[in-house]
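Only one protein chain is missing; all other protein chains are in place.
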Amino acid sequence: MSAPKKVVLAYSGGLDTSIILKWLQTEYGCEVVTFTADLGQGEELEPARKKAELLGIAPENIYIEDVREEFVRDFVFPMFRANAVYEGLYLLGTSIARPLISKRLVEIAAETGADAVAHGATGKGNDQVRFELAAYALNPDIKVIAPWREWDLSSRTRLLEFAEQNQIPIAKDKRGEAPFSVDANLLHTSSEGKVLEDPADEAPDYVYQRTVNPEDAPNEPEFVEIGFERGDAVSINGEAMSPATILTKLNELGGKHGCGRLDLVEGRFVGMKSRGVYETPGGTLLLEAHRGIESITLDRGAAHLKDELMPKYAELIYNGFWYSPEREMLQALIDKSQEHVTGTVRLKLYKGLARTVARWSDHSLYSEAHVTFEEDAGAYDQKDAAGFIQLNALRLKLIAARDKRLKK
Amino acid sequence: MSAPKKVVLAYSGGLDTSIILKWLQTEYGCEVVTFTADLGQGEELEPARKKAELLGIAPENIYIEDVREEFVRDFVFPMFRANAVYEGLYLLGTSIARPLISKRLVEIAAETGADAVAHGATGKGNDQVRFELAAYALNPDIKVIAPWREWDLSSRTRLLEFAEQNQIPIAKDKRGEAPFSVDANLLHTSSEGKVLEDPADEAPDYVYQRTVNPEDAPNEPEFVEIGFERGDAVSINGEAMSPATILTKLNELGGKHGCGRLDLVEGRFVGMKSRGVYETPGGTLLLEAHRGIESITLDRGAAHLKDELMPKYAELIYNGFWYSPEREMLQALIDKSQEHVTGTVRLKLYKGLARTVARWSDHSLYSEAHVTFEEDAGAYDQKDAAGFIQLNALRLKLIAARDKRLKK
Amino acid sequence: MSAPKKVVLAYSGGLDTSIILKWLQTEYGCEVVTFTADLGQGEELEPARKKAELLGIAPENIYIEDVREEFVRDFVFPMFRANAVYEGLYLLGTSIARPLISKRLVEIAAETGADAVAHGATGKGNDQVRFELAAYALNPDIKVIAPWREWDLSSRTRLLEFAEQNQIPIAKDKRGEAPFSVDANLLHTSSEGKVLEDPADEAPDYVYQRTVNPEDAPNEPEFVEIGFERGDAVSINGEAMSPATILTKLNELGGKHGCGRLDLVEGRFVGMKSRGVYETPGGTLLLEAHRGIESITLDRGAAHLKDELMPKYAELIYNGFWYSPEREMLQALIDKSQEHVTGTVRLKLYKGLARTVARWSDHSLYSEAHVTFEEDAGAYDQKDAAGFIQLNALRLKLIAARDKRLKK
Partner (left out) sequence: MSAPKKVVLAYSGGLDTSIILKWLQTEYGCEVVTFTADLGQGEELEPARKKAELLGIAPENIYIEDVREEFVRDFVFPMFRANAVYEGLYLLGTSIARPLISKRLVEIAAETGADAVAHGATGKGNDQVRFELAAYALNPDIKVIAPWREWDLSSRTRLLEFAEQNQIPIAKDKRGEAPFSVDANLLHTSSEGKVLEDPADEAPDYVYQRTVNPEDAPNEPEFVEIGFERGDAVSINGEAMSPATILTKLNELGGKHGCGRLDLVEGRFVGMKSRGVYETPGGTLLLEAHRGIESITLDRGAAHLKDELMPKYAELIYNGFWYSPEREMLQALIDKSQEHVTGTVRLKLYKGLARTVARWSDHSLYSEAHVTFEEDAGAYDQKDAAGFIQLNALRLKLIAARDKRLKK
């Protein structure tokens, strides 16, 4: 790979990506463009602008954008149509944000004539894979620079030395090492590493940042009604809202009631297992409600096919294959299924629990006329079940008869 | 089908199966053998014996058995090895009991020279299918009698008339209709029908019979440690126990803390949707803990394959295909995966929540040496990730290059 | 089911459906509308009109239509996009025609105010299921009459008696029983029953009707080039043609060279196994060529996902679920994959063999620059493979290390 001339860097404004910025300038002598996105991580963005300017980035090379609506509408919601959960538990909060960031990096590279993009993910994790696969899928000729895999700043001490040598301001609370590593966006907050590294130790309560401890949640349950159209949430308690507004509101509700905490060990794409603590308050409510509305509006055949393909779909997102033909094919299948996933679900929130307690829809396939224990006025002929069972049993009978015959 | 001469009836001792017993005697003039099983449903069995005798069943034709250990060991535990959940939520508590009952019915038929078996499931539900597919798979020549599909006792009034005409004692509380229908065993209690028929109405609290309302659960969390060997629970808080004892104990714990309540709408095999309220206190803890121990002992490739096949496996059990070649094939695959699923999980129970908070095992695949944020002493070479990503990206680059070429 | 007043009958003009026509008139006293379709079965349709008139059907109630283009365009081609093969071998020639017939039956019922449709499939086969599921999916209130399941004309003798009593003309060659049963359309001819009933006996050569015996095929191979656009064949040897024309032409080529003969035992949806002899000359060429063009234009991830889902898709068509949400979801996925399946394949036909020998496309993903054994000018860095392998191996190493540790 020839040396890059101009690099678009995914820049948070924090110490680590500031060091990367400087390192790119000094190591490659290349022009740096910074991209800072508001994905709902809950941090001010203007300080990032100031810091970039301080590090010598020209104003026209500083990109700061609020991408929250795009994030929820084009990434989070399509994923929730699939009820995607990785390894039975993880709601993919970090995984789903990476392709959006890469997409903007590549687009900004095209706009600014940059030949490379750079990110601050380490060589041990999944995020490097997600950033890079997305970048290459969107521009096969882009260069990707991953300083953590290249440089020799392998200890905290050396990083801080480099920062000092290069006049990078270090906030006082960054002198010491954080007791764990955090990633956040509108969908979730993840924590991992250090104090969390032994999965036999319970995660200390201070790790959780976005949800109250269920023990401290209100003693009274709260009900919330989520309206859906074609698989996507469109309203809360009857009020129509934009995608990002809905997720923000669900985060408040879920966070208040201690919903969406997870402590798990997962299998990374790079081959090792890691332990993470995740908080996905709004997403947890959304998943429960989406399953609830599907339960009355989605046909059994459709639902079971979705369920069988979900783990594969979740794995693709987890592994960084958002921009791959097979994810897009699965999305076409999933979206096709959602045409009638329209209606309302009532959830009950209480001390960390979020349970569907009622659901209704004009598109419902539930037929009280058929299922009733009462006289059904001919809606269903119980005698049909005899033939249904006989023909379903036929192949099993033929096996049993064969086995009987052979035993003789 | 020629008329049966001797029938083994799945007999609970209740009013409905007593009516069936009498109806079999009068309609077919056949000898009746009763089979009453203790599956942990929480009812005395001796009254069933008395009632059978009262209805003229010869003592040698009355079979009363405690099958709880067999139930948990040979049915519940193998199913939990798969993390089986139907339509994302239902833990299959009713489905998994039916094949065991059929197995004993068919065995007793062989022992007593009966040519038929009979059950009390209606023509609208899944249970008829489960009973009958299992019976036919175990004896292709057995006759199965399903009175609810045959007789004309289609209203409560006519049933009670029949009972009175035939001197069947009617408990006072059975005069009126129950407000919903119940099935119970050691794994779960299900409620459905009548007051539950409108899925837009929240289930009234009196429907729940086995778990306290989370709002009434203790204000203090409780921790429990579940030990596993080869995928099956073998101990609680360090104390080794038999399968049924473990499930009983987990039921107590889960029930006390309000865990395992579900209110859902599901797709029945016979084609309609139905609404059910399920309580699976112990099973909910078991599933969470099993996922927890798998998270450190099961390889990612193995775990993902299991996840992809789980919906199919759950569907087979739900639909009544326990005794089918494909369920047995999947079981072989699942059991193979469990060879190292050995270790301990600590759960925290609180107000309906049951969450894994710690897990450890001699068989763990988790490697702190690899995952650490600290210096890893060469356990993992971050530069390997570059090649890993390049080759995973290659096909995506070739697609992107093709698309670029075609756009020109 | 109340008696039908007006019935649309799938009518071939042959003896069996003529008997059904009469039986519907006499048994139900209902008005009959006949629908005779040219699906490419190779029979004149005008005799069917004459015979319907003879049996008293009013001219406005006689529908005769050439549906060959619709058949190939909307049913055969979408199915071939999936490379659909049932149980590894069967190209679904009969299965795919049934939904189209049902669709027209239901549409004609709506046009003519009929409340029922009728077909001539027996109660043992798959076709009854396919006809009826399609009809119910398109009109949930339609009645379906399946005379073979209802009447008592269960022997050849009784059928002929009924025909004679009702002045139905019987062709001389229909007096005796045919030695096997045949279904044909533009995609295939199937033969089953009677002389074919013992799968241990080789099918006699006279069973084959549409393909020459490979031993009698030309001694010189022939080459044919099939052009594809977005997954569908659009030209032969450079000449653009309509869908039905292409399939007709491929049938001629395949038939001449003895391609597409199959002799197999398959699992019917109704539970038994049956033996069939199939001839699919054009379809066999089409499948081979479609796989050939996909091999260079379809990404590996896309192709493998398609391959994994194909058996399910084929099963749905075989079982009669063409008009089901899950078939439509899978179709959306498959169609999405075909966007670049455009190019040309050359086949070599010889003595029953049809093999791809060359393929090329502007949309090709094949990169000689990458794969070459020669110097590749940096297209591919072999060192990347080391990291790729290391990370793919990591989880296997962790397992091996665990096993080693436990053995100590």
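Order as written gives the chain letters A, B and C; numbering starts at 1 within each chain.
Assume a contact is a pair of C-beta atoms (placed from the backbone, for glycine too) under 8 Å apart; a residue touches a chain by one contact, two chains touch by 3 or more.
These figures come from a predicted structure and were not determined experimentally.
Contact with the chain that does not appear here is found for just one residue of B:Phe131, B:Phe321, B:Trp360 or B:Tyr380, B:Phe321.
Annotation for chain C: contacts to the undisplayed chain at residues 83, 87-89, 122-124, 128-129, 132-133, 136-141, 146, 148-149, 154-155, 181, 193-194, 197-203, 214-215, 221, 261-268, 270-275, 291, 295-296, 299-300, 303-304, 307-308, 311-312, 315, 320-321, 323-325, 346, 348, 350-353, 355-360, 365-368, 370-373, 375, 380, 382-386, 388-389, 392-393, 396-401, 404.
In the full complex, the hidden chain is touched by chain B at residues 267, 270-273, 299, 301-302, 304-306, 312, 321, 324-326, 328-330, 332-337, 391-395, 398.
Against the chain not shown here, chain A presents residues 299-301, 340, 362-365, 367, 370, 380-381, 383-388, 390-392, 394-395, 398-399, 402, 406.
Just so it is clear, only the chains that are shown with their structure count from here on.
Between chain A and chain C, two chains of identical sequence, the interface residue sets overlap for the most part, with shared numbers making up over half of the total.
Residue positions of chain B with contacts to 2 or more other chains are 299-300, 365, 367, 370, 380, 383-386, 388, 392, 398-399.
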